[in-house]
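Questions regarding the structure given below will be posed in turn.
One protein chain omitted, others in place.
Right after this comes subunit A.
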(Lines give C-alpha, C1' and ligand atoms only; values in the text may rest on other atoms or scores of the structure.)
Protein backbone atom coordinates (compact mmCIF):
# COMPACT_ATOMS: atom_id res chain seq x y z
CA UNK A 1 0.00 0.00 0.00
CA UNK A 2 2.56 2.59 1.14
CA UNK A 3 4.79 1.41 -1.67
CA UNK A 4 2.12 2.26 -4.23
CA UNK A 5 1.52 5.64 -2.63
CA UNK A 6 5.20 6.58 -2.84
CA UNK A 7 5.89 5.10 -6.24
CA UNK A 8 3.10 7.20 -7.69
CA UNK A 9 4.55 10.20 -5.87
CA UNK A 10 7.84 9.53 -7.64
CA UNK A 11 6.05 9.41 -10.96
CA UNK A 12 4.57 12.80 -10.25
CA UNK A 13 7.97 14.48 -10.35
CA UNK A 14 9.01 13.28 -13.77
CA UNK A 15 9.51 16.04 -16.31
CA UNK A 16 6.70 15.03 -18.66
CA UNK A 17 4.22 14.68 -15.84
CA UNK A 18 5.08 18.06 -14.37
CA UNK A 19 4.95 19.70 -17.77
CA UNK A 20 1.52 18.38 -18.67
CA UNK A 21 0.19 19.14 -15.23
CA UNK A 22 1.39 22.71 -15.58
CA UNK A 23 -0.45 22.89 -18.90
CA UNK A 24 -3.58 21.68 -17.11
CA UNK A 25 -3.11 24.19 -14.30
CA UNK A 26 -2.65 27.11 -16.66
CA UNK A 27 -5.68 26.22 -18.78
CA UNK A 28 -7.65 25.67 -15.58
CA UNK A 29 -6.71 29.12 -14.33
CA UNK A 30 -7.68 30.82 -17.56
CA UNK A 31 -11.06 29.10 -17.89
CA UNK A 32 -11.59 29.58 -14.17
CA UNK A 33 -10.98 33.30 -14.39
CA UNK A 34 -13.22 33.87 -17.43
CA UNK A 35 -16.77 33.90 -16.07
CA UNK A 36 -19.09 31.26 -17.44
CA UNK A 37 -16.32 28.97 -18.53
CA UNK A 38 -15.58 26.33 -15.99
CA UNK A 39 -14.50 22.77 -15.72
CA UNK A 40 -16.63 21.66 -18.63
CA UNK A 41 -15.13 24.14 -21.07
CA UNK A 42 -11.63 23.41 -19.81
CA UNK A 43 -12.08 19.69 -20.13
CA UNK A 44 -13.42 20.00 -23.63
CA UNK A 45 -10.27 21.92 -24.54
CA UNK A 46 -8.12 19.06 -23.28
CA UNK A 47 -10.17 16.02 -24.32
CA UNK A 48 -9.11 16.02 -28.00
CA UNK A 49 -5.48 15.58 -26.99
CA UNK A 50 -6.21 12.78 -24.58
CA UNK A 51 -6.82 9.81 -26.82
CA UNK A 52 -3.55 7.95 -27.13
CA UNK A 53 -1.74 9.72 -24.27
CA UNK A 54 0.03 7.88 -21.48
CA UNK A 55 -2.71 7.56 -18.80
CA UNK A 56 -0.70 8.77 -15.80
CA UNK A 57 0.51 11.87 -17.66
CA UNK A 58 -2.94 12.59 -19.05
CA UNK A 59 -4.50 12.21 -15.62
CA UNK A 60 -2.00 14.67 -14.22
CA UNK A 61 -3.05 17.19 -16.86
CA UNK A 62 -6.77 16.67 -16.18
CA UNK A 63 -6.29 16.90 -12.44
CA UNK A 64 -4.28 20.10 -12.81
CA UNK A 65 -7.32 21.56 -14.48
CA UNK A 66 -9.91 20.17 -12.06
CA UNK A 67 -7.98 21.31 -9.02
CA UNK A 68 -7.47 24.95 -9.92
CA UNK A 69 -10.86 25.88 -11.33
CA UNK A 70 -12.46 26.50 -7.93
CA UNK A 71 -9.38 28.62 -7.14
CA UNK A 72 -9.34 30.69 -10.32
CA UNK A 73 -13.04 31.49 -10.40
CA UNK A 74 -12.65 33.42 -7.16
CA UNK A 75 -11.30 36.40 -9.10
CA UNK A 76 -14.61 37.01 -10.83
CA UNK A 77 -16.61 36.37 -7.64
CA UNK A 78 -14.63 38.79 -5.51
CA UNK A 79 -13.68 41.51 -7.97
CA UNK A 80 -16.74 41.70 -10.17
CA UNK A 81 -19.49 40.07 -8.14
CA UNK A 82 -19.92 37.47 -10.87
CA UNK A 83 -20.28 33.95 -9.53
CA UNK A 84 -17.54 32.24 -11.52
CA UNK A 85 -19.11 28.82 -11.20
CA UNK A 86 -21.70 27.10 -9.06
CA UNK A 87 -19.03 26.30 -6.48
CA UNK A 88 -18.23 29.92 -5.72
CA UNK A 89 -21.63 31.53 -5.40
CA UNK A 90 -21.42 32.01 -1.66
CA UNK A 91 -18.05 33.71 -2.06
CA UNK A 92 -19.75 36.53 -3.95
CA UNK A 93 -21.82 37.62 -0.95
CA UNK A 94 -19.00 38.73 1.31
CA UNK A 95 -16.13 38.71 -1.17
CA UNK A 96 -17.67 41.36 -3.38
CA UNK A 97 -18.75 43.40 -0.38
CA UNK A 98 -15.14 43.41 0.75
CA UNK A 99 -14.03 44.51 -2.70
CA UNK A 100 -16.48 47.40 -2.47
CA UNK A 101 -14.89 48.37 0.82
CA UNK A 102 -11.56 48.54 -0.98
CA UNK A 103 -10.36 45.28 0.52
CA UNK A 104 -10.25 43.19 -2.63
CA UNK A 105 -6.65 42.16 -2.11
CA UNK A 106 -7.44 41.00 1.39
CA UNK A 107 -10.43 38.95 0.24
CA UNK A 108 -8.46 37.42 -2.62
CA UNK A 109 -5.41 36.43 -0.62
CA UNK A 110 -7.66 34.95 2.08
CA UNK A 111 -9.61 33.05 -0.53
CA UNK A 112 -6.51 31.63 -2.20
CA UNK A 113 -4.84 30.61 1.01
CA UNK A 114 -8.07 28.92 2.18
CA UNK A 115 -8.37 27.24 -1.21
CA UNK A 116 -4.83 25.98 -0.89
CA UNK A 117 -5.33 24.59 2.59
CA UNK A 118 -8.76 23.22 1.73
CA UNK A 119 -7.42 21.50 -1.38
CA UNK A 120 -4.52 19.96 0.50
CA UNK A 121 -6.78 18.75 3.29
CA UNK A 122 -9.16 17.36 0.70
CA UNK A 123 -6.34 15.43 -0.93
CA UNK A 124 -5.18 14.18 2.46
CA UNK A 125 -8.67 13.01 3.41
CA UNK A 126 -8.99 11.39 0.00
CA UNK A 127 -5.74 9.43 0.41
CA UNK A 128 -7.09 7.43 3.29
CA UNK A 129 -10.81 7.71 2.66
CA UNK A 130 -10.86 6.31 -0.85
CA UNK A 131 -9.85 2.90 0.48
CA UNK A 132 -12.78 2.66 2.88
CA UNK A 133 -15.24 4.94 1.12
CA UNK A 134 -17.31 2.32 -0.66
CA UNK A 135 -19.56 1.23 2.23
CA UNK A 136 -19.86 4.80 3.49
CA UNK A 137 -20.94 6.17 0.13
CA UNK A 138 -23.39 3.29 -0.18
CA UNK A 139 -24.91 4.08 3.21
CA UNK A 140 -26.30 7.34 1.83
CA UNK A 141 -29.60 6.24 0.35
CA UNK A 142 -32.21 8.42 -1.27
CA UNK A 143 -33.79 9.29 2.07
CA UNK A 144 -30.50 10.58 3.53
CA UNK A 145 -29.91 12.57 0.37
CA UNK A 146 -33.36 14.07 0.72
CA UNK A 147 -32.59 15.06 4.31
CA UNK A 148 -29.33 16.67 3.16
CA UNK A 149 -31.25 18.83 0.71
CA UNK A 150 -33.48 19.84 3.61
CA UNK A 151 -30.39 20.70 5.63
CA UNK A 152 -29.32 22.92 2.76
CA UNK A 153 -32.74 24.54 2.68
CA UNK A 154 -32.62 25.19 6.42
CA UNK A 155 -29.67 27.50 5.74
CA UNK A 156 -32.27 29.93 4.42
CA UNK A 157 -33.38 30.50 7.99
CA UNK A 158 -29.80 31.11 9.06
CA UNK A 159 -29.12 33.56 6.27
CA UNK A 160 -32.37 35.52 6.44
CA UNK A 161 -32.01 36.67 10.04
CA UNK A 162 -34.81 38.94 11.15
CA UNK A 163 -36.43 39.02 7.72
CA UNK A 164 -37.25 35.35 8.04
CA UNK A 165 -40.55 35.46 6.17
CA UNK A 166 -39.20 37.48 3.27
CA UNK A 167 -36.41 34.90 3.10
CA UNK A 168 -39.00 32.12 3.02
CA UNK A 169 -40.92 33.83 0.22
CA UNK A 170 -37.68 34.17 -1.72
CA UNK A 171 -36.79 30.54 -1.09
CA UNK A 172 -40.27 29.38 -2.06
CA UNK A 173 -39.99 31.34 -5.27
CA UNK A 174 -36.59 29.75 -5.91
CA UNK A 175 -38.16 26.32 -5.36
CA UNK A 176 -40.94 27.17 -7.80
CA UNK A 177 -38.51 28.35 -10.48
CA UNK A 178 -36.45 25.23 -9.81
CA UNK A 179 -39.38 22.93 -10.61
CA UNK A 180 -39.64 24.21 -14.19
CA UNK A 181 -38.85 21.40 -16.59
CA UNK A 182 -39.59 17.70 -16.45
CA UNK A 183 -41.14 16.09 -13.38
CA UNK A 184 -38.76 13.32 -12.30
CA UNK A 185 -41.56 11.01 -11.18
CA UNK A 186 -43.90 11.05 -14.14
CA UNK A 187 -42.05 12.66 -17.04
CA UNK A 188 -44.66 15.41 -17.34
CA UNK A 189 -43.53 18.85 -18.40
CA UNK A 190 -44.05 21.81 -16.14
CA UNK A 191 -43.77 24.77 -18.44
CA UNK A 192 -45.48 27.93 -17.31
CA UNK A 193 -45.50 29.50 -20.79
CA UNK A 194 -45.00 26.53 -23.13
CA UNK A 195 -41.55 27.83 -24.08
CA UNK A 196 -39.24 25.19 -25.56
CA UNK A 197 -36.24 26.74 -23.84
CA UNK A 198 -37.67 25.75 -20.45
CA UNK A 199 -37.80 21.98 -21.11
CA UNK A 200 -34.58 21.45 -19.18
CA UNK A 201 -35.36 24.09 -16.59
CA UNK A 202 -33.32 27.28 -16.19
CA UNK A 203 -29.55 26.74 -16.16
CA UNK A 204 -27.89 27.41 -12.82
CA UNK A 205 -25.19 29.61 -14.34
CA UNK A 206 -27.78 31.93 -15.84
CA UNK A 207 -29.74 32.17 -12.59
CA UNK A 208 -26.56 32.83 -10.61
CA UNK A 209 -25.45 35.57 -12.99
CA UNK A 210 -28.91 37.14 -13.11
CA UNK A 211 -29.51 37.17 -9.40
CA UNK A 212 -26.03 38.36 -8.33
CA UNK A 213 -24.05 39.94 -11.12
CA UNK A 214 -26.57 42.00 -13.06
CA UNK A 215 -27.98 43.86 -10.02
CA UNK A 216 -24.45 44.72 -8.88
CA UNK A 217 -23.55 46.19 -12.27
CA UNK A 218 -26.68 48.31 -12.28
CA UNK A 219 -26.18 49.38 -8.69
CA UNK A 220 -22.62 50.47 -9.42
CA UNK A 221 -23.74 52.35 -12.52
CA UNK A 222 -26.37 54.18 -10.51
CA UNK A 223 -23.86 55.09 -7.80
CA UNK A 224 -20.99 55.92 -10.20
CA UNK A 225 -17.43 55.79 -8.89
CA UNK A 226 -15.32 52.64 -8.81
CA UNK A 227 -16.01 49.22 -7.29
CA UNK A 228 -13.91 50.09 -4.25
CA UNK A 229 -15.77 52.83 -2.42
CA UNK A 230 -12.96 53.34 0.04
CA UNK A 231 -9.39 53.25 -1.12
CA UNK A 232 -7.01 50.95 0.64
CA UNK A 233 -3.42 49.87 0.22
CA UNK A 234 -3.38 46.68 -1.76
CA UNK A 235 -0.16 45.40 -0.25
CA UNK A 236 -1.38 45.72 3.30
CA UNK A 237 -4.64 44.00 2.42
CA UNK A 238 -2.74 41.15 0.87
CA UNK A 239 -0.89 40.38 4.11
CA UNK A 240 -3.99 41.03 6.15
CA UNK A 241 -5.86 38.38 4.16
CA UNK A 242 -3.20 35.76 4.92
CA UNK A 243 -3.35 36.62 8.60
CA UNK A 244 -7.15 36.34 8.56
CA UNK A 245 -6.90 32.72 7.42
CA UNK A 246 -4.22 31.88 9.97
CA UNK A 247 -6.43 33.32 12.70
CA UNK A 248 -9.30 30.99 11.74
CA UNK A 249 -7.70 27.53 11.75
CA UNK A 250 -10.81 25.89 13.17
CA UNK A 251 -13.15 27.35 10.57
CA UNK A 252 -10.83 26.37 7.70
CA UNK A 253 -10.44 22.84 8.99
CA UNK A 254 -14.16 22.33 9.61
CA UNK A 255 -15.19 23.73 6.24
CA UNK A 256 -12.54 21.71 4.38
CA UNK A 257 -13.79 18.64 6.24
CA UNK A 258 -17.43 19.35 5.37
CA UNK A 259 -16.38 20.05 1.79
CA UNK A 260 -14.47 16.84 1.25
CA UNK A 261 -17.16 14.69 2.86
CA UNK A 262 -20.03 16.34 1.00
CA UNK A 263 -18.04 15.95 -2.20
CA UNK A 264 -17.96 12.20 -1.76
CA UNK A 265 -21.75 11.96 -1.71
CA UNK A 266 -22.81 11.44 -5.29
CA UNK A 267 -25.55 13.65 -6.62
CA UNK A 268 -25.28 16.56 -4.23
CA UNK A 269 -21.73 17.82 -3.98
CA UNK A 270 -20.85 21.22 -5.33
CA UNK A 271 -24.25 22.82 -5.38
CA UNK A 272 -24.90 22.89 -1.64
CA UNK A 273 -21.51 22.77 -0.08
CA UNK A 274 -20.69 26.46 -0.41
CA UNK A 275 -23.97 27.56 1.14
CA UNK A 276 -23.77 24.93 3.87
CA UNK A 277 -20.32 26.10 4.90
CA UNK A 278 -21.27 29.75 4.55
CA UNK A 279 -24.26 29.09 6.81
CA UNK A 280 -21.95 27.29 9.19
CA UNK A 281 -19.62 30.29 9.31
CA UNK A 282 -22.56 32.57 10.12
CA UNK A 283 -23.85 30.23 12.79
CA UNK A 284 -20.54 29.70 14.52
CA UNK A 285 -19.65 33.41 14.55
CA UNK A 286 -20.29 35.45 17.70
CA UNK A 287 -20.70 38.72 15.86
CA UNK A 288 -22.94 38.06 12.87
CA UNK A 289 -23.61 41.69 11.98
CA UNK A 290 -21.00 41.97 9.24
CA UNK A 291 -22.04 38.91 7.20
CA UNK A 292 -23.32 40.00 3.83
CA UNK A 293 -21.60 43.34 4.30
CA UNK A 294 -18.06 42.04 4.05
CA UNK A 295 -17.02 39.57 6.71
CA UNK A 296 -13.81 37.79 5.79
CA UNK A 297 -15.13 34.56 7.31
CA UNK A 298 -17.81 34.54 4.64
CA UNK A 299 -14.99 34.21 2.09
CA UNK A 300 -12.81 31.78 4.00
CA UNK A 301 -15.57 29.24 4.65
CA UNK A 302 -16.83 28.53 1.13
CA UNK A 303 -13.37 28.83 -0.41
CA UNK A 304 -11.81 26.26 1.91
CA UNK A 305 -14.76 24.00 1.19
CA UNK A 306 -14.97 24.15 -2.59
CA UNK A 307 -11.46 22.93 -3.35
CA UNK A 308 -11.84 20.17 -0.80
CA UNK A 309 -15.13 19.31 -2.43
CA UNK A 310 -13.47 18.98 -5.83
CA UNK A 311 -11.15 16.40 -4.24
CA UNK A 312 -13.99 14.58 -2.53
CA UNK A 313 -15.96 14.44 -5.77
CA UNK A 314 -13.28 12.10 -7.11
CA UNK A 315 -14.53 9.33 -4.80
CA UNK A 316 -17.88 8.63 -6.49
CA UNK A 317 -16.33 9.34 -9.89
CA UNK A 318 -13.51 6.84 -9.50
CA UNK A 319 -15.27 4.20 -7.42
CA UNK A 320 -18.74 4.17 -8.91
CA UNK A 321 -18.42 5.97 -12.22
CA UNK A 322 -20.95 8.49 -10.97
CA UNK A 323 -19.73 12.04 -11.32
CA UNK A 324 -20.30 14.31 -8.34
CA UNK A 325 -20.25 17.51 -10.39
CA UNK A 326 -20.30 18.79 -13.95
CA UNK A 327 -16.51 18.92 -14.05
CA UNK A 328 -16.27 15.42 -12.65
CA UNK A 329 -18.66 14.25 -15.39
CA UNK A 330 -16.27 15.46 -18.05
CA UNK A 331 -13.33 14.02 -16.15
CA UNK A 332 -15.14 10.69 -16.27
CA UNK A 333 -15.38 11.03 -20.03
CA UNK A 334 -11.62 11.59 -20.04
CA UNK A 335 -11.05 8.41 -18.04
CA UNK A 336 -13.10 6.42 -20.55
CA UNK A 337 -11.17 7.92 -23.46
CA UNK A 338 -7.95 6.80 -21.78
CA UNK A 339 -9.41 3.31 -21.69
CA UNK A 340 -9.85 3.32 -17.91
CA UNK A 341 -13.14 2.06 -16.50
CA UNK A 342 -14.12 3.51 -13.13
CA UNK A 343 -15.08 0.98 -10.50
CA UNK A 344 -13.40 -1.37 -8.07
CA UNK A 345 -10.48 -1.78 -10.48
CA UNK A 346 -9.38 1.75 -9.56
CA UNK A 347 -8.56 0.36 -6.10
CA UNK A 348 -7.08 -2.90 -7.30
CA UNK A 349 -5.30 -3.07 -10.64
CA UNK A 350 -5.13 0.70 -11.13
CA UNK A 351 -4.42 1.82 -7.58
CA UNK A 352 -1.21 3.50 -8.70
CA UNK A 353 -3.19 5.68 -11.10
CA UNK A 354 -5.68 6.52 -8.37
CA UNK A 355 -2.84 7.78 -6.22
CA UNK A 356 -1.35 9.65 -9.16
CA UNK A 357 -4.69 11.43 -9.35
CA UNK A 358 -4.66 12.28 -5.65
CA UNK A 359 -1.07 13.47 -5.63
CA UNK A 360 -1.66 15.53 -8.76
CA UNK A 361 -4.65 17.11 -7.05
CA UNK A 362 -2.54 18.13 -4.09
CA UNK A 363 0.34 19.48 -6.16
CA UNK A 364 -1.95 21.30 -8.59
CA UNK A 365 -3.70 22.95 -5.66
CA UNK A 366 -0.38 24.31 -4.43
CA UNK A 367 0.67 25.50 -7.89
CA UNK A 368 -2.72 27.05 -8.64
CA UNK A 369 -3.00 28.88 -5.34
CA UNK A 370 0.57 30.15 -5.58
CA UNK A 371 -0.05 31.54 -9.06
CA UNK A 372 -3.30 33.14 -7.95
CA UNK A 373 -1.68 34.67 -4.87
CA UNK A 374 0.91 36.19 -7.14
CA UNK A 375 -1.77 37.59 -9.39
CA UNK A 376 -4.01 38.82 -6.59
CA UNK A 377 -2.28 42.13 -5.96
CA UNK A 378 -2.08 43.44 -9.52
CA UNK A 379 -5.53 42.18 -10.48
CA UNK A 380 -7.13 43.66 -7.37
CA UNK A 381 -6.24 47.12 -8.63
CA UNK A 382 -9.07 46.64 -11.12
CA UNK A 383 -11.42 47.66 -8.34
CA UNK A 384 -9.92 51.18 -8.40
CA UNK A 385 -10.73 51.73 -12.07
CA UNK A 386 -13.83 53.92 -12.58
CA UNK A 387 -16.68 51.48 -12.98
CA UNK A 388 -18.20 53.05 -16.10
CA UNK A 389 -15.10 51.90 -17.99
CA UNK A 390 -15.48 48.36 -16.71
CA UNK A 391 -19.27 48.20 -17.09
CA UNK A 392 -19.45 47.45 -20.84
CA UNK A 393 -16.69 44.85 -20.54
CA UNK A 394 -18.40 43.11 -17.65
CA UNK A 395 -21.78 43.27 -19.37
CA UNK A 396 -20.38 41.57 -22.46
CA UNK A 397 -18.62 39.03 -20.28
CA UNK A 398 -21.85 38.23 -18.47
CA UNK A 399 -23.76 37.85 -21.72
CA UNK A 400 -20.98 35.64 -23.02
CA UNK A 401 -21.03 33.59 -19.81
CA UNK A 402 -24.80 33.18 -19.81
CA UNK A 403 -24.75 32.17 -23.47
CA UNK A 404 -22.39 29.30 -22.59
CA UNK A 405 -25.15 27.65 -20.56
CA UNK A 406 -27.17 26.22 -23.43
CA UNK A 407 -25.91 28.34 -26.31
CA UNK A 408 -29.34 29.64 -27.22
CA UNK A 409 -30.90 33.10 -27.20
CA UNK A 410 -33.16 31.89 -24.41
CA UNK A 411 -30.18 32.12 -22.06
CA UNK A 412 -30.01 35.88 -22.60
CA UNK A 413 -33.73 36.40 -21.97
CA UNK A 414 -33.59 34.21 -18.88
CA UNK A 415 -30.62 36.27 -17.69
CA UNK A 416 -32.62 39.46 -18.16
CA UNK A 417 -35.71 38.10 -16.40
CA UNK A 418 -33.80 36.77 -13.40
CA UNK A 419 -31.80 40.00 -13.46
CA UNK A 420 -34.97 42.03 -12.96
CA UNK A 421 -35.82 39.86 -9.97
CA UNK A 422 -32.27 40.32 -8.69
CA UNK A 423 -32.48 44.11 -8.99
CA UNK A 424 -35.77 44.19 -7.10
CA UNK A 425 -34.40 41.86 -4.42
CA UNK A 426 -31.25 43.94 -4.04
CA UNK A 427 -33.08 47.26 -3.84
CA UNK A 428 -35.56 45.94 -1.28
CA UNK A 429 -32.86 44.02 0.59
CA UNK A 430 -34.49 40.62 0.16
CA UNK A 431 -32.25 37.59 0.51
CA UNK A 432 -30.84 36.63 -2.86
CA UNK A 433 -29.00 33.59 -1.45
CA UNK A 434 -32.37 32.29 -0.18
CA UNK A 435 -33.75 32.39 -3.71
CA UNK A 436 -30.69 30.67 -5.10
CA UNK A 437 -30.67 27.96 -2.44
CA UNK A 438 -34.31 27.19 -3.20
CA UNK A 439 -33.58 27.08 -6.90
CA UNK A 440 -30.53 24.86 -6.58
CA UNK A 441 -32.11 22.37 -4.23
CA UNK A 442 -35.59 22.08 -5.75
CA UNK A 443 -34.80 19.28 -8.25
CA UNK A 444 -32.80 17.26 -5.71
CA UNK A 445 -35.37 17.64 -2.97
CA UNK A 446 -38.16 16.50 -5.26
CA UNK A 447 -36.34 13.60 -6.91
CA UNK A 448 -34.91 12.22 -3.67
CA UNK A 449 -38.18 12.55 -1.80
CA UNK A 450 -40.00 10.67 -4.54
CA UNK A 451 -37.31 8.01 -4.68
CA UNK A 452 -37.19 7.59 -0.91
CA UNK A 453 -40.96 7.20 -0.76
CA UNK A 454 -40.95 4.70 -3.63
CA UNK A 455 -37.95 2.64 -2.54
CA UNK A 456 -38.43 2.63 1.20
CA UNK A 457 -42.00 3.70 1.92
CA UNK A 458 -42.57 4.90 5.47
CA UNK A 459 -39.38 3.16 6.60
CA UNK A 460 -37.46 5.92 4.87
CA UNK A 461 -37.94 8.25 7.81
CA UNK A 462 -36.79 6.01 10.64
CA UNK A 463 -33.36 5.25 9.27
CA UNK A 464 -30.57 6.30 11.67
CA UNK A 465 -28.88 8.53 9.09
CA UNK A 466 -32.15 10.33 8.48
CA UNK A 467 -32.70 10.91 12.18
CA UNK A 468 -29.16 12.26 12.68
CA UNK A 469 -29.51 14.74 9.81
CA UNK A 470 -32.99 15.59 11.08
CA UNK A 471 -31.53 16.51 14.47
CA UNK A 472 -28.93 18.68 12.75
CA UNK A 473 -31.70 20.52 10.92
CA UNK A 474 -33.64 20.98 14.16
CA UNK A 475 -30.53 22.37 15.82
CA UNK A 476 -29.99 24.78 12.92
CA UNK A 477 -33.51 26.09 13.25
CA UNK A 478 -34.02 26.07 17.01
CA UNK A 479 -30.70 27.05 18.58
CA UNK A 480 -30.45 30.57 17.10
CA UNK A 481 -34.09 31.28 17.98
CA UNK A 482 -33.49 30.02 21.52
CA UNK A 483 -30.38 32.13 21.88
CA UNK A 484 -32.20 35.23 20.67
CA UNK A 485 -35.03 34.56 23.10
CA UNK A 486 -32.62 34.14 26.01
CA UNK A 487 -30.68 37.28 25.22
CA UNK A 488 -33.85 39.34 24.83
CA UNK A 489 -34.99 38.13 28.25
CA UNK A 490 -31.65 39.00 29.75
CA UNK A 491 -31.59 42.52 28.38
CA UNK A 492 -35.28 43.18 28.77
CA UNK A 493 -37.24 44.88 26.04
CA UNK A 494 -34.96 47.87 25.63
CA UNK A 495 -33.57 46.64 22.33
CA UNK A 496 -36.98 46.63 20.71
CA UNK A 497 -37.41 50.33 20.55
CA UNK A 498 -34.39 51.02 18.37
CA UNK A 499 -35.13 52.17 14.88
CA UNK A 500 -33.19 49.40 13.16
CA UNK A 501 -35.37 46.72 14.66
CA UNK A 502 -38.58 48.24 13.39
CA UNK A 503 -40.19 46.46 10.48
CA UNK A 504 -39.86 48.38 7.30
CA UNK A 505 -41.86 48.44 4.11
CA UNK A 506 -41.30 50.11 0.78
CA UNK A 507 -42.68 50.29 -2.74
CA UNK A 508 -40.55 47.41 -3.98
CA UNK A 509 -41.61 45.21 -1.06
CA UNK A 510 -45.20 45.76 -2.09
CA UNK A 511 -44.41 45.13 -5.76
CA UNK A 512 -42.47 41.97 -4.93
CA UNK A 513 -45.10 40.53 -2.64
CA UNK A 514 -48.04 41.22 -4.89
CA UNK A 515 -45.99 39.97 -7.85
CA UNK A 516 -45.13 36.73 -6.08
CA UNK A 517 -48.75 36.17 -5.11
CA UNK A 518 -49.83 36.78 -8.70
CA UNK A 519 -47.20 34.35 -10.02
CA UNK A 520 -48.26 31.80 -7.40
CA UNK A 521 -51.88 32.14 -8.51
CA UNK A 522 -51.00 31.91 -12.19
CA UNK A 523 -48.84 28.78 -11.77
CA UNK A 524 -51.49 27.16 -9.58
CA UNK A 525 -53.95 27.50 -12.44
CA UNK A 526 -51.42 26.65 -15.15
CA UNK A 527 -50.31 23.49 -13.33
CA UNK A 528 -53.83 22.33 -12.47
CA UNK A 529 -53.63 19.54 -15.06
CA UNK A 530 -50.55 17.93 -13.53
CA UNK A 531 -50.96 14.56 -11.86
CA UNK A 532 -50.62 14.31 -8.08
CA UNK A 533 -47.02 13.09 -8.17
CA UNK A 534 -45.91 15.46 -10.89
CA UNK A 535 -47.51 18.50 -9.30
CA UNK A 536 -46.73 18.04 -5.63
CA UNK A 537 -43.45 19.98 -5.64
CA UNK A 538 -44.62 23.16 -7.44
CA UNK A 539 -47.74 23.17 -5.28
CA UNK A 540 -45.63 22.91 -2.15
CA UNK A 541 -43.51 25.82 -3.35
CA UNK A 542 -46.63 27.86 -4.05
CA UNK A 543 -47.93 27.06 -0.57
CA UNK A 544 -44.66 28.27 0.98
CA UNK A 545 -44.83 31.53 -0.98
CA UNK A 546 -48.47 32.21 -0.13
CA UNK A 547 -48.24 31.33 3.56
CA UNK A 548 -45.00 33.27 4.14
CA UNK A 549 -46.44 36.24 2.23
CA UNK A 550 -49.59 36.24 4.33
CA UNK A 551 -47.64 36.06 7.60
CA UNK A 552 -45.37 38.90 6.46
CA UNK A 553 -48.38 41.01 5.51
CA UNK A 554 -50.02 40.33 8.89
CA UNK A 555 -46.78 41.24 10.64
CA UNK A 556 -46.47 44.57 8.87
CA UNK A 557 -50.12 45.39 9.41
CA UNK A 558 -50.22 44.50 13.11
CA UNK A 559 -46.96 46.13 14.22
CA UNK A 560 -45.59 49.64 13.87
CA UNK A 561 -43.93 49.83 10.49
CA UNK A 562 -41.50 52.32 9.06
CA UNK A 563 -42.10 53.38 5.46
CA UNK A 564 -38.87 53.04 3.54
CA UNK A 565 -38.10 54.96 0.40
CA UNK A 566 -36.91 52.46 -2.20
CA UNK A 567 -35.91 54.35 -5.32
CA UNK A 568 -35.84 52.25 -8.44
CA UNK A 569 -36.35 54.62 -11.37
CA UNK A 570 -32.69 54.77 -12.37
CA UNK A 571 -32.28 51.02 -11.98
CA UNK A 572 -35.35 50.51 -14.16
CA UNK A 573 -33.71 52.65 -16.83
CA UNK A 574 -30.56 50.52 -16.88
CA UNK A 575 -32.65 47.31 -16.96
CA UNK A 576 -34.49 48.63 -20.00
CA UNK A 577 -31.12 49.37 -21.56
CA UNK A 578 -30.09 45.79 -20.94
CA UNK A 579 -33.17 44.43 -22.71
CA UNK A 580 -32.51 46.80 -25.62
CA UNK A 581 -29.07 45.24 -25.79
CA UNK A 582 -30.61 41.76 -26.04
CA UNK A 583 -32.96 43.04 -28.74
CA UNK A 584 -30.02 44.40 -30.66
CA UNK A 585 -28.26 41.02 -30.38
CA UNK A 586 -31.32 39.40 -31.94
CA UNK A 587 -31.22 41.93 -34.73
CA UNK A 588 -27.51 42.39 -35.44
CA UNK A 589 -25.88 39.35 -33.90
CA UNK A 590 -23.72 39.05 -30.82
CA UNK A 591 -20.27 40.14 -31.95
CA UNK A 592 -21.43 43.24 -33.84
CA UNK A 593 -23.70 44.30 -30.99
CA UNK A 594 -20.91 43.80 -28.47
CA UNK A 595 -18.55 45.98 -30.48
CA UNK A 596 -21.07 48.77 -31.12
CA UNK A 597 -22.37 48.73 -27.56
CA UNK A 598 -18.88 48.81 -26.10
CA UNK A 599 -17.78 51.71 -28.30
CA UNK A 600 -20.89 53.82 -27.78
CA UNK A 601 -20.99 53.19 -24.04
CA UNK A 602 -17.33 54.08 -23.59
CA UNK A 603 -17.53 57.22 -25.71
CA UNK A 604 -20.87 58.63 -24.64
CA UNK A 605 -21.50 57.39 -21.10
CA UNK A 606 -18.02 56.75 -19.76
CA UNK A 607 -16.59 59.63 -21.80
CA UNK A 608 -13.38 57.72 -22.31
CA UNK A 609 -10.68 58.95 -24.67
CA UNK A 610 -11.40 57.75 -28.24
CA UNK A 611 -8.16 55.80 -28.39
CA UNK A 612 -8.94 53.97 -25.13
CA UNK A 613 -12.49 53.23 -26.26
CA UNK A 614 -11.37 51.81 -29.59
CA UNK A 615 -8.66 49.78 -27.89
CA UNK A 616 -11.04 48.21 -25.37
CA UNK A 617 -13.64 47.53 -28.05
CA UNK A 618 -11.07 45.86 -30.28
CA UNK A 619 -9.81 43.63 -27.49
CA UNK A 620 -13.33 42.57 -26.48
CA UNK A 621 -14.19 41.73 -30.08
CA UNK A 622 -10.97 39.80 -30.53
CA UNK A 623 -11.65 37.92 -27.30
CA UNK A 624 -15.11 36.90 -28.48
CA UNK A 625 -13.87 35.77 -31.89
CA UNK A 626 -10.94 33.92 -30.35
CA UNK A 627 -13.24 32.12 -27.93
CA UNK A 628 -15.53 31.14 -30.80
CA UNK A 629 -12.62 29.49 -32.58
CA UNK A 630 -11.26 27.84 -29.47
CA UNK A 631 -14.54 26.44 -28.17
CA UNK A 632 -16.26 25.84 -31.53
CA UNK A 633 -18.91 28.37 -30.56
CA UNK A 634 -21.51 29.83 -32.85
CA UNK A 635 -22.83 33.15 -31.60
CA UNK A 636 -26.33 34.34 -32.42
CA UNK A 637 -25.96 35.90 -35.86
CA UNK A 638 -29.02 38.11 -35.79
CA UNK A 639 -32.01 38.45 -38.04
CA UNK A 640 -30.37 40.96 -40.35
CA UNK A 641 -27.49 38.63 -41.19
CA UNK A 642 -29.83 35.86 -42.26
CA UNK A 643 -31.77 38.10 -44.65
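Operating definition for what follows: a residue touches a chain if its C-beta (ideal position, glycine included) is under 8 Å from a C-beta of that chain, and two chains touch if they have at least 3 such contacts; residues count from 1.
Criterion: contacts and distances are computed from a predicted model.
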item: Chain left out of the displayed complex - its UniProt protein name, from "Radical SAM-linked protein", "NADH-quinone oxidoreductase subunit H", "Phosphate transport system ATP-binding protein" or "Tricarboxylate transporter"; value: "Tricarboxylate transporter"
item: Listed residues A:458, A:558 or A:629, member touching the removed chain; value: A:629
item: Omitted-chain contact residue, chosen from A:293, A:407 or A:483; value: A:407
item: Footprint left on subunit A by the chain that the document does not show; value: 40, 43-49, 51-53, 138-142, 184-188, 196, 199-200, 266-267, 320-322, 329-334, 336-337, 339, 341-345, 406-408, 447, 450-451, 454-456, 531, 533, 629-632
